[in-house]
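Of the protein chains in this complex, all but one are displayed in their positions.
For chain A:
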Amino acid sequence: MNEYVVLSSILFTIGCVGVLTRRNAIVVFMCVELMLNACNLAFVAFARQHGNLDGQIAAFFVMVVAAAEVVIGLAIIMTIFRTRRSASVDDASLLKY
């Protein structure tokens, strides 16, 4: 039981570190998805522990939300890529201070 929660926290941390260190917007976004999936694992593990279905239902909702997020996110990243020929988050630096 505990192992799953530990695994989910490791996945979450990997995703979190990835968002902070990677430079390609697509990879950053994949790391966010990894964080959401780590949440799913935690939800399902806790649902099993408590013996109710709330957590499993939550996992389905999260999947739907993640899919919607992919649609919006890829659209935005695609526009940026087509304009600048680069998906690096370092290149998008017109707005500062």
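What to note about this one:
In this section, contacts are C-beta pairs under 8 Å (C-beta built on N, C-alpha and C of every residue); 3 or more make two chains touch, one makes a residue touch a chain; residues count from 1.
The definition used in the following text is that contacts and distances are computed from a predicted model.
The listed options are "GntR family transcriptional regulator", "Hydrolase", "NADH-quinone oxidoreductase subunit N" or "Spore coat protein", and the UniProt record of the chain not shown names that protein "NADH-quinone oxidoreductase subunit N".
For chain A, the list of residues touching the undisplayed chain reads 5, 8, 12, 15-16, 19, 25, 28-29, 32, 35-36, 38-39, 42-43, 45-46, 49-50, 52, 54-55, 57-58, 61-62, 65, 68-69, 72-73, 75-77, 79-80, 82-84, 89, 92-97.
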